[in-house]
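Report on the structure given below.
Only one protein chain is missing from this complex, and each of the others stays in its spot.
Note that the chains are named A, B and C in the order they appear, and that numbering of residues resets to 1 at the start of each chain.
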Amino acid sequence: MIDIQSGEAKTPFAIESVGILNLVYPIVIKDRVSGEVQSTSATWRMGVALPAERRGTHMSRFIAELEAAHTRPFDLDEHFRFALHVAARLDAAPLHSCDISAKFAWFRTVKAPVSGLASHLVSELELKSKTGDHAEKAMRVTVSAKSLCPCSKAISDRGAHNQRSDITVELAFAPDAVSMSPNRVLELIEQCASSPVYPLLKREDEKHVTEHAYDHPVFVEDLVRNIASRLHDLPDITRFEVEAINRESIHAHDAYARIRFTR
Amino acid sequence: MIDIQSGEAKTPFAIESVGILNLVYPIVIKDRVSGEVQSTSATWRMGVALPAERRGTHMSRFIAELEAAHTRPFDLDEHFRFALHVAARLDAAPLHSCDISAKFAWFRTVKAPVSGLASHLVSELELKSKTGDHAEKAMRVTVSAKSLCPCSKAISDRGAHNQRSDITVELAFAPDAVSMSPNRVLELIEQCASSPVYPLLKREDEKHVTEHAYDHPVFVEDLVRNIASRLHDLPDITRFEVEAINRESIHAHDAYARIRFTR
Amino acid sequence: MIDIQSGEAKTPFAIESVGILNLVYPIVIKDRVSGEVQSTSATWRMGVALPAERRGTHMSRFIAELEAAHTRPFDLDEHFRFALHVAARLDAAPLHSCDISAKFAWFRTVKAPVSGLASHLVSELELKSKTGDHAEKAMRVTVSAKSLCPCSKAISDRGAHNQRSDITVELAFAPDAVSMSPNRVLELIEQCASSPVYPLLKREDEKHVTEHAYDHPVFVEDLVRNIASRLHDLPDITRFEVEAINRESIHAHDAYARIRFTR
Partner (left out) sequence: MIDIQSGEAKTPFAIESVGILNLVYPIVIKDRVSGEVQSTSATWRMGVALPAERRGTHMSRFIAELEAAHTRPFDLDEHFRFALHVAARLDAAPLHSCDISAKFAWFRTVKAPVSGLASHLVSELELKSKTGDHAEKAMRVTVSAKSLCPCSKAISDRGAHNQRSDITVELAFAPDAVSMSPNRVLELIEQCASSPVYPLLKREDEKHVTEHAYDHPVFVEDLVRNIASRLHDLPDITRFEVEAINRESIHAHDAYARIRFTR
């Protein structure tokens, strides 16, 4: 059966990345620090660079490799090794440039601040690996927290507007570095907001969260600066990006702030 | 050229609705009360009932009718007349059953409560018409507002958690009734929340909104009951549905309440 | 600490459903037929009916019950039992009316039609239980398949347009009936399309899928009728709903057809 993809491109132009996306597949995640393992489903993007003269990649190999690996416990370091393997299998160019991402729901057990009741708080976790000349492995987390407006508190005789904030942090590591536990990043983020959010709060917890947020007001600018400043002190991080989006309770639109830093 | 759709169905089963969806098309909207006209783009769903024995509908006629009507100023009453016309053109069964929906962004000029500065506040407006045995015309609006938690206010020594709420109201009218202006419904909704939201607020306005919300706390249950109670008093409405979704600022999940009422 | 929610409503109006939504939580799913168990994350909606005179529900109890149940293997029958338990815990009115839904990615191992290579195909599965006067348990599945247009095939000298179709089936069972395996429903749906889709296809498989689809053309109307006709023959189903959405490859909009049936 003829193999058109392996033929020559009619219009030679190097392709930065070609592959598949929106592929939902079972995944097993391990947390290197706690040893905890979570089984869930991930949305994958898998691509390789293609030299100007080669017509097509072999799309089915991405799936074959993923099927072979889908019971393997992944953390970011294992994810990067998987990308190296896929790059070799796909003959990625130049010099095995392959970029792979897996995004999924990650859970932490959190305890309500007064009652101590436990529940599972979701965050979004994405593992991103790139091989080749600009190789790196990166972790991207998105978590919700509470922000209370310092201006509203300062100018109002009573109350202060507050809202849910969705905060995203991306951290990149050198290929041979040992990556961080996502939970450490998530806790760092929450400490910079007016308050963490919790799935399960009894009345005494709700009182605590309300008052704690009122005592720790932050602008969206403060939020990203506080996080950036703490990430800046961490070793092994080659670059980071912080974005906070406040779902403003006094507007129908959102406020955002973003910091990007490369060491 | 053969016309397979007009042939007989191999598996006879009456189809409740067949047609097109996710069609984005230019639309002109008029407000019968203010006389205001807005040009924008709408997402359309257009379908007809199909008798058990007929194999297919003629999809292209939906588009042809829409193209012919796309500069006509629509309000809900005109939208219903359009549905009657489409039903006739499509030979809809039984007895011309056709259901059509157009969803789009609708703007009101709102004034900040203290500075009086004007800006445009968006809401989502959907016109829904159904012909045939169960004919009705319905308006569905979604607008954001601010809700402040009465429990949090009552139990906390300072502050109270509050958040953006997205509130949806659907109102149905008899085919021959004169429908309401969407702006009247939107203002009714906002009056039942802790505060409206505004695109443009100066500091003096933000102080006012913060304090006003603190003085008018509502649970998500209060919110839908207040709205339902006011809709209940309006004549000409044959049924209504109210749903509020609070984007809780102390949780990563939402709270909701829903009331449905048929006269 | 005062308990405002337990007080009296200022505006008495019965609330059809009040509770939480967009809550993402770990879940364990079992397939009663195969015995297979899958761990993943689900998006939950949990609500109860509230009588006119009671001001509020106790939102935190939903989470507490879910936390207590999150390692329990769910199928639809177990999901309904969970709803009965939540209804009792929340004092739901009238007569324990509680409605709960959990939506998640469900995987089947499928084999490519010629090479026989295995991979994991996702579908969306939602378990929906309602207690009280109109008690039922329902399963809602959405799966992609391939549809090829009979009209395009009949009128064209070569080729035929085809596309991905997203097909949703909801099946309701009486509370005391034994529910079906989701895999049986998914296979039934795929047999009514021009071809199933597969994550992993080698060239010989792609040839087979292409030709098989060309030999089994279906309109969106045929698709829902074929499925409805087969569901109609199944015992124990009290009502069903079938909707197919064709992501038309000759249009930027979609075509759909829907059948609803109550026994």
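We adopt the following convention: a residue touches a chain if its C-beta (ideal position, glycine included) is under 8 Å from a C-beta of that chain, and two chains touch if they have at least 3 such contacts.
Predicted, not measured: the structure shown is a model, and the values here were computed from it.
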Query = Quick one: which of A:Gly56, A:Pro73 or A:Pro175 touches the chain that's been left out?
reply = A:Gly56
Inquiry  = Using the touch definition from the top, which of B:Lys137, B:Lys207 or B:Arg225 touches the missing chain?
reply    = B:Lys207
Note = Against the hidden chain, subunit B presents residues 1, 3, 23-26, 38-41, 60, 63-64, 67, 70, 104-105, 107, 117-120, 122, 199-204, 207
Task = List the residues of subunit C that touch the chain left out of this view.
result = 121-122, 143-144, 146, 148-149, 151-153, 155-164, 195, 197-199, 201, 203, 206-207, 209-211, 213-215, 247-253
Residues of subunit A in contact with the chain not shown = 1-2, 4-5, 9-24, 47, 50, 55-57, 59, 150-151, 154-155, 219-222, 224-226, 228-229, 232, 245, 252-260
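Simple rule for what comes next: only the chains that are shown with their structure count from here on.
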Inquiry  = Based only on mean CA positions, could you tell me how far subunit A sits from subunit C in angstrom?
reply    = 28
Note = Cα centroid separation, subunit A vs subunit B, in Å, comes to 35
Request  = Hunt down the residues of subunit A that sit against at least two other chains at once, touch-wise.
outcome  = 122, 199, 201, 203, 207
